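Have a look at the structure below, then the notes.
Excluded from the complex is one protein chain; the other protein chains are retained at their positions.
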Amino acid sequence: MIPGAWVCLLAPLAGALLITLAGASISRRTAAWISTLSVFAAFGGAVASFVGLLGREREEREVVTTAWTWLGTQNFEVGLSLLVDPLSVTMMLIVSGVGGLIVLYSVGYMDGDPEERRYFAYMALFVFSMLLLVQAANFLLLLVGWGLVGLASYLLIGFWHERPEAVAAAKKAFVMNALGDATMALAFFAIIWQTGTLDFQAAFAAFGSDSAGGMSQTLVNLIALGLLGGAVAKSAQIPLHTWLPDAMEGPTPVSALIHAATMVTAGVYLIVRAHPIFELAPSISDLAAGLGAVTLLVAGLVALVQTDIKRVIAYSTMSQIGYMFLGAGLGAYGNGMFHLMTHAFFKALLFMAAGLVIHHLAGEQDIRKMGGVRHAMPRTFAAFLVGSLALVGIPPLSGFFSKDSILASALASGGYGQLLFAAGLLGALLTGLYTFRLLFIVFLGPPSELVQAHRHGHGHGEGPWTMTFPVAVLALLAVVGGWIQIAGVWHPFGEWLDPIAVGREHLALVEPTLTQDYVTSALAVGLGLLGIWAAWAFYGARRRRAVPRAALVRETLEHKLWFDELYDSIFFRPAVLLTGALRRRVEEPLIGGSIDGVGLGARSAGGAVGEAQTGYLRSYALAIAAGVAILVAVFVSVQ
Amino acid sequence: MRGPDPSWYLILSAFLFAIGVAGVLLRRSPLIVLLSLEIMLNASNLALITFARLHGGHDGQIFALAVMAVAAAEVVVGLGLIVAIARRHLDLDVDRLRVLRG
Partner (left out) sequence: MTTTLILLPLAAALVVWLLPLPGRAAGALALLVALAEVVLFALAVWRFDFDRGLQLQDRQSWFSDLGVSYHVGFFGFSLWLTGLTIVVCAAAIGYALRAGGDRGRAYFGLLLFLTGAIVGVFTAQDLLLFYVFFEAMLIPLYVLIGVWGGPRRLRATALFVIYTMAGSLLMLAAIVAFGLSEGTFSLVDSGTSTNEWVFLGFLAAFAVKAPLFPFHGWLVDAYRESPPEVAAILSGVVSKAAVYGLLRIAIDKFPEPVQEYQTLILSLAAIGLVYGSLLAFRAPDMRAVIAYSSMGQMGLIVLGLFSLSELGVTGAIVHSVAHGLVSASLFLLAGMIEARAGTSAFDRIGGMARGRPALATMLLATGIIALAVPGSVVFAGEFLILAGVYVQGWGWAAVGVGAIVLAAMYMLRLISAVLHAPAGGDAAEATPDLRWPDLSVVVPLLAALLVLSAWPAAISERSFVDVESEPGTELRAR
């Protein structure tokens, strides 16, 4: 039992409940600080759990505590159980740490919004849900956390509910995530059917023992596919990615917290957590890696033509999660988690720096109206530059270590891996290009009209300390966060995660050689720099149009490869047509009509029988007499 | 066993019943129809008592008593109706009394 884990989980929930129940009796500022403190309390709990785990032997670093049976029947039980192991503690630290900084940032960002209380309650709810997701000790509780983060994401994307686009985006995000939940649930049903349990340890043990006989390969593949469906939907990978760019309708801190640092990386966590199942279904693992590679390329391309500052970063998030999928799918779990962590730092940093810009420009997000922001906001520019360099993977910033370790693992894992390696390298080029396109357009050049108009509008410079302080901390982390694991020098992060491996010593399936590491780094950094140079050539030196002119390419990219249109025409429209047809062809004529038919039939039958009611007493009497006579005759003849 | 054979009573009962039926079917005056009904009821009473005698039980006699009570009640209602009709100066003719509306 590690009490810190419970503190970590329950503090944000308590914060959310407190804000909700107190309602208007506390001031909006108080609500904001309650929420912030509760998340930092969770961080304290996470640190306590981390320390508690460090004090244990390697074999004992897996602690399950059950509060009570959450759902059960006579022969099936699922507990409200928390699992504290290196993987969950890593996620707890990231979620509560980065989460705390972002909530603190929100204190400044949301200042003055009339519905601040609701916002901060939702934020605390989200952190609670995310912690539940990563701390769950069984699949069902994981799904609960999984669904609740989707809910919190829905609530926060649609926070400004008077904007129809925000409400539509929130609904879209929820429904696409529900689709992922559904495929995961199907996988869970199969797991129950086969193993009779949903506890991680018991289920993985059952999978390990049954791999020879028992379960068919098809079934294992289907289970892994169901899990992958959930991961793909939550992490916005192709083909279930279309909700993430739209989700930028939410407030910027929400984008930083949910759609960059934590929730969208849950898919990677799931693959690492369920690695015993994915390893039994190698084709599905390969599929995961392949989807990651496709996503990182497509998202990188689409990011090139976006004109909304947040959408560019959103596509970049998709692309980076593609790298993590690539790594996790190929068995480089530790490296995937490593990139997850550094990405949380620098991507939250980018979003929050972008938020400072948006805040400064009173909500404007269109980069075509920006330019020369550097002069007004030099420190923000510095933070954005740090984040961008980390994102592109320029040494010695954090992204360099984590991204290159994934690519090196890809290079080391055979022919398929090398194909993905090539895709990853191309992605590095694209990353440099789209990141610095954004940076050059927004920050360099002469100040645009809009920027000049806002230059003297704000007295407090680049933002209140609640906003600038978290940005500074994250900028620091984005610089140093990668130093905890340096290829060929030391691997404390990988060794820390090793105990979660089921049935073997080391977690990683592939171990690149030192040569592979260096070759990868040289190529990746070179291509990243090439991308930056290209961006400078196109957008920095000479101010080109923000969007290329070639019509077909532009249109394709602007429509995000027509995924929205495709889903609209193959799912939504048929569903609407089907529903209309059901109502017109089945509900009204058959169901409603049949009952009307019964009514009409009864009425006409009544009319026909009514004819016999002549009113002549004697005819009734005769009918009675005749009836009696017939009855008597029948009885007599039967006797 | 004293008296005539019970089958004679049954024959008499059948006769009475037939007379009653004929009266109901053929006569127009509601009063006579009511009388005929009474004849039918009494015919069935006679049959019930005969059967009670035949089987040596008392069930039939009890039934007959019940029938008498019902018959008395029915006559009250029937006569009441007839008086009511007569007061309204309607024809006392069952062929004309075809509708329930007053």
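A few remarks follow.
The letters A and B name the chains in turn, as written, and every chain counts its residues from 1.
As a convention for this text, contacts are C-beta pairs under 8 Å (C-beta built on N, C-alpha and C of every residue); 3 or more make two chains touch, one makes a residue touch a chain.
Just so we're clear, the structure is a prediction, and the values are computed from it rather than from any experiment.
Within the full complex, the chain left out of the display is in contact with A.
Within the complete assembly, A:Lys171 is the residue of A:Lys171, A:His375 or A:Arg618 that touches the hidden chain. The omitted chain makes contact with just one of the residues A:Leu37, A:Ala182 or A:Ala625: A:Ala182. Shown as candidates are A:Ala362, A:Leu590, A:Ala605 or A:Ala633; the residue that touches the absent chain is A:Leu590.
Those residues of subunit A that touch the chain absent from the view are 20, 23, 68-76, 140, 143-148, 150-151, 154, 158, 161-162, 164, 167, 171, 174-175, 178-179, 181-183, 185-186, 188-190, 192-193, 575-576, 578-580, 582-583, 586-587, 590-592, 594-595, 598-599.
One rule holds for everything that comes next: only the chains that are shown with their structure count from here on.
Centre-to-centre separation between subunit A and subunit B, using Cα means, comes to 89 Å.
Contact residues of subunit A toward subunit B in the complex are 614-618, 621-622, 625. Interface residues of subunit B facing subunit A in the complex, by the touch rule stated above, are 21, 24-26, 33, 94-95, 97-99.
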